[in-house]
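The complex appears here minus one protein chain, its other protein chains still in place.
Order of writing sets the labels: A, B and C. Residues in every chain begin at 1.
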Amino acid sequence: MALLTRDTAGVFAIAPTPFDSDGEIDYASLGRLLEFYESVGVSGVTVLGQMGEAPKLSHSESSALVSFVLDKTVLPVVVGVSAPGYAPMRALSDQVMAAGAAGVMVAPPNTLRTDDQIVSYYQGAAAALGESVPLVLQDYPLSFSVVMTPAVIARIATTVPSCVMLKHEDWPGLDKISALRRLEQESAMPRLSILCGNGGLFLDFETERGADGAMTGYCVPELLVDVVALTAADHREDAHDLFDAHLPLLRYEQQPGIGLSVRKYVMTRRGLLTSDTQRAPRPILSTAARTEIDFLLERLARHDKRVKLVS
Amino acid sequence: MALLTRDTAGVFAIAPTPFDSDGEIDYASLGRLLEFYESVGVSGVTVLGQMGEAPKLSHSESSALVSFVLDKTVLPVVVGVSAPGYAPMRALSDQVMAAGAAGVMVAPPNTLRTDDQIVSYYQGAAAALGESVPLVLQDYPLSFSVVMTPAVIARIATTVPSCVMLKHEDWPGLDKISALRRLEQESAMPRLSILCGNGGLFLDFETERGADGAMTGYCVPELLVDVVALTAADHREDAHDLFDAHLPLLRYEQQPGIGLSVRKYVMTRRGLLTSDTQRAPRPILSTAARTEIDFLLERLARHDKRVKLVS
Amino acid sequence: MALLTRDTAGVFAIAPTPFDSDGEIDYASLGRLLEFYESVGVSGVTVLGQMGEAPKLSHSESSALVSFVLDKTVLPVVVGVSAPGYAPMRALSDQVMAAGAAGVMVAPPNTLRTDDQIVSYYQGAAAALGESVPLVLQDYPLSFSVVMTPAVIARIATTVPSCVMLKHEDWPGLDKISALRRLEQESAMPRLSILCGNGGLFLDFETERGADGAMTGYCVPELLVDVVALTAADHREDAHDLFDAHLPLLRYEQQPGIGLSVRKYVMTRRGLLTSDTQRAPRPILSTAARTEIDFLLERLARHDKRVKLVS
Partner (left out) sequence: MALLTRDTAGVFAIAPTPFDSDGEIDYASLGRLLEFYESVGVSGVTVLGQMGEAPKLSHSESSALVSFVLDKTVLPVVVGVSAPGYAPMRALSDQVMAAGAAGVMVAPPNTLRTDDQIVSYYQGAAAALGESVPLVLQDYPLSFSVVMTPAVIARIATTVPSCVMLKHEDWPGLDKISALRRLEQESAMPRLSILCGNGGLFLDFETERGADGAMTGYCVPELLVDVVALTAADHREDAHDLFDAHLPLLRYEQQPGIGLSVRKYVMTRRGLLTSDTQRAPRPILSTAARTEIDFLLERLARHDKRVKLVS
C-alpha cells in the first residue's frame, strides 16, 4: 500500500472505534464507516489514536482492529503507535507496517520539557522504528503538555528523514504553520506534509496558511474535505461560508473530554454507527447535551443538505 | 455603589487596560471605553483581572486605575484581588471596597488540588476579606489548573455566605451550570449569580442552561448583551442566528495567549482604544493574523451593522 | 499462591527488569535477583511497575517476564496493571492472577483531578478486575499528579472491598499515615495494609506512624527489611542508626529520573545484575555520578558490612 510522503494532502479521518452496547468492537459499523469515508472523498484513515479509544483496547483487540481496517479499505492507513518506551512502539509498528499501513503516528510522552528532550525522543523513536517507516509527528500541547517551537520541529524534520508529516494541533497554531512554511522556503528544513487537528476549529485559515489538509475526526468529514478542496481551488468565500455554517456544531464537538461522545452521537444519528457506546472510563452525554446537538444539527441541515439524520 | 447580589444578571465587561504606544496607561482610552460600555447596555465592568494585564501593573498603577474606573463609571465594578496570600488580597480588597467597588473576584492558586483544599482556600479568603464583601468565585480550570466539581462549588456557596457569584469558565461547562441550578432547586446550596467567561464561546447555550449572563471581554460586547437579552425574551432562533454570525470572530479571539491581542486590535479598529499595545512580556499579533481578523470583521459586518471600523 | 490481605506486612521489593548490554531481558540476572530477595528476608516482589521499566516492554515480553517470576519465586508477587482503560487492565490482570499473582497494583491516570473522579476511577477499575482480585492503590502525586486526601482513600477503601493495600508515596506523607490509621480506629474505613514507597526516604518514621512496611526498590533492600523489623521490635534507636547510615545513599538513589540508574548500578556492583543497562529512552549515569556512588558505598560499608561489592 502507498506510504505517506512529504506531499500527502487531503483529509485523514480519525476513525472512532465503534462498540456495540455491550462494549465489544462493532466490526459491522467499522466496515460501514470505512465505506462512508471512501464515499465522501477522504484521503486516508487514522486508527489507534486517543480519539479511537486505543488506550481502552487490549493488545489482541488492537491487533485485530488494525488488521480489519487494513483489509477492508483501499485508503492509506496511519496507525498510532505511541508508547513511552521504544520497544513496544517498535513491536506494534513492525506489525502494522508489515500488514500494509501507510505510516505511524507518535505522540510525545508528557515528561518531555526542553527542546533537546523533544528532539532526542523523536530521533530515538525513528531509530527504533527503522528508517523506512514514515513517521507522523503529533504536536498537541493541550493534550500532551509538550510544547514544540517551529525550530524544534525543524530540527526533527532535518535530523529524522523518516519524519514526513506533522499532525498539527497547537492552539493557537496558525502562525506556526506560516513559520514552518517559511523555514522550508529558506531551506532551513525539508518539507513536511502538514495535516491539522483540533477538530478542525481553525481549518478555514489553516489551509490558507499552507496546511495540506486535516487529520481529525469531525462528525461531518464532508465539511473538512470541502474546505480543503475549496481553498485549494481558491474559492475563499465559499470555503468560509460552508465552514461558518458548521462552526457552531464543530465548536460543540471540540470540547475536551466529551468531544468523542458528541462525535459518536452524531455518527449514530447519521446511521454510520449502530451505537454511540464508549468504553469505560468514559464521560456520559447528558440529555440536555443531546438535545443541544439535535438543535445544532437541525440548524446545520438548513445550510448543508448532506446532514441527514436516520436515527 | 450597589453591591453584587445573588441575582446580579447581564453582562459584565472585562475591561482591557489601555496602554499608549510607550506602555503607559492610557486613561483617555479607558474613559472612552467606559462610556462605550455604558452606551451598549453592559451591566457592569470587571478590572484587574488576567485579561486586564493586572499582573503587569505596579502596585501604584493598580490603585490609580481602580480609582479612575470607580470615579468615571456609574456601572458596578468588580475588582480582581487574587493573591496567593490573604494579607495582600485583603489590603487591595479593603481599598477598593472603601472606594465603591461592587465586589471582588478571587481566582484559586494553582497549587490547590483536592476538594478540601479548594473549599478551605475560599473559606479562608472570605474570612480574611470580611463578610460584607461580595465575593466572585472564579472557576477557570484551563488557566488555573484547579478543577471544581459542582459539589465543591455548592460547599463553598453554602459555607461562605459572602460568595454570591460564580464566574463560570470551565470547559466543557454546560452540564455544570445545569448541575448547579439543580442543586439550588433541591435546596442543596444557595443561589449563585452565574456569569460565564471563556470569551463567550458557549454563551448561546449557557444562557439556556440557566446562566444569568456573561463576564468576559469579547471585542464586540454588544453581541453578549444581545444574546443574554434575546434568550431572556425567549427569542431562541434570533439569539442563535446572531451568535452564529459572531462565532467565527469569537472563536478567533478565544485563542489562549493571543486572545487579548485580538481583542485590543479589534477595539483599536473600532476606535475604542488609541493603541493596541500590551505590556511586556507579550505576544505579537502577526501581520497574517491582523489580515485574518480584518477579513472576519468584514464578513461579520454584513450580518451585524454595528461593527463599524474607524481606523 | 497466597493473596494480598489487609494485614500483609514487611517489604515488597520493586524488582528492576534486568537487561543485557543489547537490551534484551536478562533472565539469568532476574533469577539471581529473586533468589537474593528471598535470602534477605523480603516478603514479596512487585513487577511491571514504572521502576521495572514496564512501559518499555512489549506485550509479549511483559507476559513472559511475569510468567518467569511467578514460576521462579515462592514469594507473593504483585503485578502493575495500570492502563488508562479498563479493558487492557483486565486482560493483563486476568492473565497474571490465573498464573498465581498475589494481587495487582493500579496507578491513577494523570487526568484525574477531583475527589469524585479518583473514587470513581478505582470503583470502575475494581468492577472491571473482579471482586476476587486484591487491588493495591498507588498514591504517588509527584509522579502521577493525582492528589488523594485521606478522606478519598477512605472512600475507596470503604466502597471497593477488593482494595486491601495502599502503596503510599505521597510527599510529605507521614501525617497521611496517621490520618488513615485514625480513620480506621474510628471505624470510618476498613483497615488497609500500608506499604511505603518513595525509595524509603522516610521509612524510619513511616513505620512508627503505623505503616506495615515498604514497597520500594532501594538497592540495599536489607536496610528496608531491618528497619521494618527493628521498629516492630521496638528498637527505635537501632532502627534510626541503621537508617541514618544508609540515608546518604538512599537520598542519592531517590533522585527522580536517574534513581533507577543508581539502583541498577549498585545492584550490578553488588553482583546481582550482570549489566546496569536500561532500555531507551533512558538517562545516562555520568562518570562523576558513578564515582560519587562508589564513594557513598565505601562510606556505607564501614557501617553496614553487608554492602560488599563484587564488580
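A few remarks follow.
Note that a contact is a pair of C-beta atoms (placed from the backbone, for glycine too) under 8 Å apart; a residue touches a chain by one contact, two chains touch by 3 or more.
Treat the numbers as computed from the prediction; the structure is a model and nothing was measured.
Taking the complete complex into account, B:57 is the one of B:15, B:57 or B:258 that touches the chain left out. Contact with the chain not shown here comes from a single listed residue; of C:74, C:98, C:288 or C:310, that residue is C:288. Contact residues of chain A toward the unshown chain are 113-116, 141, 147-149, 151-152.
Summarising the interface, chain B meets the missing chain with residues 23, 53, 55-61, 83-88, 90-91, 110, 120-121, 124, 128, 279-281. Residues 171-172, 174-175, 178, 201-202, 204-205, 208-209, 240, 243-244, 247-248, 251, 255-258, 286, 288-289, 292, 299 of chain C touch the missing chain (whole complex, contact as defined above).
As a working rule, only the chains that are shown with their structure count from here on.
The innermost chain, defined by the distance from its C-alpha mean to the mean of all protein C-alpha atoms, is A.
Taken residue by residue, chain A touches two or more other chains at no position, since every residue touches fewer.
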